[in-house]
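Note that one protein chain is taken out, while the other chains of the complex remain in position.
Going in written order, the chains are labelled A, B and C, and every chain counts its residues from 1.
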Amino acid sequence: MTAVQLQAEILSVQRVGEYLQFTVVAPEIADGFQPGHFVAVAVGGAQSSMILRRAFALSGATPSDRFAGTVQFVVAAHGPGTQWLVGRTAGELLDIVGPLGNPFPTPSGATRAVLVGGGYGSAPLLPLAQVLLDNGSEVEFVLGAATAARLFGELAAKRMVGRVTVTTDDGSAGEKGLVTDVLPEAIERSSAEIVYACGPMAMLQAVGDIAGKHAIRAQVAVEESMACGIGVCMTCVLPVRAADGTSRFVRSCVDGPVFDALNVRWRDVGRLPGDLLGADAMGGH
Amino acid sequence: MTAVQLQAEILSVQRVGEYLQFTVVAPEIADGFQPGHFVAVAVGGAQSSMILRRAFALSGATPSDRFAGTVQFVVAAHGPGTQWLVGRTAGELLDIVGPLGNPFPTPSGATRAVLVGGGYGSAPLLPLAQVLLDNGSEVEFVLGAATAARLFGELAAKRMVGRVTVTTDDGSAGEKGLVTDVLPEAIERSSAEIVYACGPMAMLQAVGDIAGKHAIRAQVAVEESMACGIGVCMTCVLPVRAADGTSRFVRSCVDGPVFDALNVRWRDVGRLPGDLLGADAMGGH
Amino acid sequence: MATMSTRLATVTLPNPVLTASGCAAAGRELHQFFDVSQLGAVVTKSIMPRARSGRATPRMAETPSGMLNSIGLQGPGIESFIANDLAWLAEQGARAVVSIAGTHTDDYVLLARKLAGHPAVAMLEVNISCPNVESRGQVFACDAIASSRVIGAVRRAADPAQPVFAKLSPDVTDIVHIARACADAGADGFSLINTLLGIVIDTDTLAPALGGVSGGLSGPAIRPVAVRCVWQVHQAFPHLPILGMGGIRTGLDALQFILAGASAVSVGTAVFGDPSAPVRVLAELEAALDERGLASVRDAVGLAQRNQRARVSA
Partner (left out) sequence: MATMSTRLATVTLPNPVLTASGCAAAGRELHQFFDVSQLGAVVTKSIMPRARSGRATPRMAETPSGMLNSIGLQGPGIESFIANDLAWLAEQGARAVVSIAGTHTDDYVLLARKLAGHPAVAMLEVNISCPNVESRGQVFACDAIASSRVIGAVRRAADPAQPVFAKLSPDVTDIVHIARACADAGADGFSLINTLLGIVIDTDTLAPALGGVSGGLSGPAIRPVAVRCVWQVHQAFPHLPILGMGGIRTGLDALQFILAGASAVSVGTAVFGDPSAPVRVLAELEAALDERGLASVRDAVGLAQRNQRARVSA
C-alpha cells in the first residue's frame, strides 16, 4: 500500500463522549483502506511551532463512489496538537498522510474473535469487526475506558454484534473494572480463536498474556511515539522477536502498528535488552 | 499613558483596497487613545512559532459609551504574521497590548497643517486631522502610494478636509509621482506651519527636508522593527539629536514613534556614527 | 500551597521567578503590567562602566520560536544606572540582581565595587559573554582562564553579602569545564544560559539581516540546550545554585529547569510576546508544583536527576 499526502477537506466533526470524530475527504486513502491503517495529520497551520504530525487510527472509510471517498478518525484532546485539532471545523483543510501502517491480519475464512478496545482504541476495531463479520466470523466486543465519557463505539459495536461487554474504571458505565477482568470469560464463552486489541500498552500486554494462557493469538495495535510515521526516523521502535528467535528493535509505524502480542517483548519496552540484535555494538553510544 | 494587555474581540474586518481594517473591542485602549498611538498584536495563536508581536498604528478609536470602546487599525499583508492576521474574522479574539508610543504633538490653538501619508501610513493621520480640525486648524492631506489599491483613507480624508492631493508611483490614481513632488506646493498654498507624516523611512526623510526648506517643523511617525514595543529590549533605536546637541540611540517605541524630523539623523539610520553618545565605548563589541 | 521561596547562595528570594538580563531593562516599563516587587528579583540589563551606544540597526530578526538580537549592550553607564534605575527599584521594594559586563577585568572590578553595600542589590550576575579586549576579542566565557580571572576578581572586589553568579555561554565544547574554572575562582552560583550565536540571511537584500552580522539566539527554540546545560552543571556541582533561563514561557517550562537543577529561573524573551509573562509563569509554576504534590521549590530542584538515577539503578 502506497501512502499519499493530501489536503483533506473536513466534511464533519462530531462529538462522541469526550472525543471528536472527524470525517474528511481523502479518496486515495479511503480507496485503499483496511482496518488497522492510520493517518498522520499536520497540526497548527503554516507557522506552527509543532513540526511533527499526529497519528490517528482510522475508524472507518467510505470508498469513492458517486462522491469522493472519505475516512474517519477519532481524536482525544490531549496535548497542544490535538487541542488545535479539536478546534477545527467542517470546511477547513487538513494536511494528511496515509494510509500508514500494516492492517490487522484477518483469516480468509470464518473465525471466532474477541475485539478488545481501551478508550479510543476501539476506533480501528469497528471496521475490523465489519470485515470479520463479512467473512462469516463470530465477533464479540469488550470495550473499556476510565469513565463512561471515554468509551468509544459502544453503540456502533452493539449495532454490529450480539455481545458487547463494557467496563469502566469508575463503574460509570458497564462493569466496574478493567477489560482484562472480563476478557477470560469472553474468550471462553465464545470459544474465541483470536483476540484483536487496541489501547494502552499495559492493556495490550495483559491482553496478550490472557490470550497466551488460552493458547490463542492476540493481534494488537500499539501506540508508540512517532516522529515521521513513514519509516525513516527510527523513533517508534519496539523490541520484537522474529520467527528465527532473534529480537530486534522494529519500527511500529511500518512494521506495525499491529503485532502478534506473542512477539512483542513487553517487559523490555523502554529498555535495551542485551540479547537484542546489535545491542552488543552499543558500547560506544 | 499606561499600556494594558487584553483579549480583544474582533468586531469587524473590512477590506479597503489592498488592506484590511480591523475594529476590535478594547475599551482601556480606546479611552486613552490619542493619534499616533499604536498597538502590538500577538500573531499565530498559542502554539505559534512567531514569538513577537506585530505593531499597528491606530487609525481611530471610539471611546466607551453605551458600548465598550473600540479601536481600529489597518493591516497590510506582508510576511507570515500579517498573513495570519488577515485570515482572522469577526468574533475571534486578538491578544493586544496598547496604547503604545507617544502621540503626535498638537498645538493647543489653531494651526495650518499638511498631513502626508504613504501607503497605510495615512492611518494614524485620519484621527490626527480630526483633532486638528476640532482645534480650529486648517488641514490638507497629501496621500501617496505605489498604486491606487495601496492608498488608504482617501475618502475619509476627503470627507474631513477640503483639499486632498493624491499621488501614485504608477499614476493609477491622482498624479503620477511621489508625495514629495507635490508637498512643496501644498505647504506654500496653505501657508502651512507644520507637516505631519507617516510612511516609509525614505519618505519621512524627504518630507523632513522639504519642511526644513520651508522653515517649518515636521512631526513624523517612524516604523522601526520592534521586538517588545514597550521599551525593554532596545531593538528599535534611531540616532536622534537632543536639545543639548548630543545624539543618542533612542527607542522608537517609547521615545517615538513620533519624532521631530529635524532631530532624526536620517543618513545615520543603520549606521553607528562615531559621535553618538557611547559610540566611543563600542571598541570591544 | 507549595513553599515558593528559594535560596541562591546566601540570598533568600520570596519566589524563584526573575526577569532576564536585557529583557526587562530595569523593570520600570514592566511595572505598568505588574508590580515588579512581586518577582523573585529583577535582573537588570548588563551595565558597563561608561555609557554605550550599542550596535547599528537592524538589531533583531525573528526566527522559528526564537529571535536573534545584536543590541551590543546599549546602556547609560554605572553612575546613571545607580542614580536612576537602582534607586527606582529600591523605591518599589524590588530586589535587583545586577548584571555587570566589561571588556577588561578592571571593568568588572570597578562595577562590583560601585555596587557594594547597595541595599537594593541582592546579587551580582557576571555577564562574561563579552569580547575580552585583552585577548584579541575572544569572549571571556569561551575561555576557562579568562572566565576564572574575571570571576575571581569580581568575587574579591564585591560586597561579601552579594553572591556572585557567573553567567555562562552555551557556545562552548564543555560547559562544565568553564563552570569548574568559575567555581574554583569563587563563583557562588551560575546563570545558565546566555544566547547562542546565530546568523539570519535576509533573502531580499541577500545580506545578513542584522547590522552586526551575527547575533544571539534566544526564546523557546533554545530551551532544550538550556535545560541540558543546567543538567550538566548541576550534575557536576550539585551544591552550587543555578539561575536557569532560555526559552521559558510557561510554568511547566520553568518546572523543567527546576527539575533539571535550577534553584530559580529568569523569563527573558517571553516578555516581548507577553509583558506579564513573569507573573503568569510564577502563578503557573506554583499551580504545577501543587498539582504534582511537590511541597516546595526546594524539593523540586534537581528532582529529575534523582529520578533518573533511581530509574537506571532499578
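What we mean here is this: a residue touches a chain if its C-beta (ideal position, glycine included) is under 8 Å from a C-beta of that chain, and two chains touch if they have at least 3 such contacts.
Values in this document were obtained by computation on a predicted structure and should not be read as measured data.
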| item | value |
| --- | --- |
| Where the missing chain makes contact, among the chains that are shown | A, B, C |
| Option touching the unshown chain, where C:Ser21, C:Ser46 or C:Thr63 are the choices | C:Thr63 |
| Touching residue (missing chain; options A:Thr89, A:Ser108 or A:Ser225) | A:Ser225 |
| Identified contact with the non-displayed chain, of A:Met160, A:Cys233 or A:Leu262 | A:Cys233 |
| Listed residues C:Leu196, C:Leu243 or C:Val281, member touching the removed chain | C:Leu196 |
| Residues in subunit A touching the chain absent from view | 2-5, 42, 49-53, 95, 97, 224-225, 227-238, 248-249, 254, 269-272, 276-279, 281-285 |
| Residues of subunit B (touch criterion as defined above) contacting the omitted chain | 49 |
| Residues from subunit C at the interface with the omitted partner, ascending | 61, 63-66, 68, 142, 171-174, 196-201, 203, 205-208, 213-215, 217, 219-225, 227-228, 231, 247, 252, 255-256, 259-260, 288, 292, 303-304, 307-308, 311 |
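One rule holds for everything that comes next: only the chains that are shown with their structure count from here on.
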| item | value |
| --- | --- |
| From subunit B, the most remote chain by mean C-alpha position | A |
| Chain ID, smallest distance between chain and overall C-alpha centroids | C |
| Chain centre separation in whole Å, for subunit C relative to subunit A (CA means) | 46 |
| Centre-of-Cα separation between subunit B and subunit A, whole angstrom | 55 |
| Where subunit A touches two or more other chains, by residue | 49 |
| Subunit C: positions in contact with at least two other chains | 64-65, 220 |
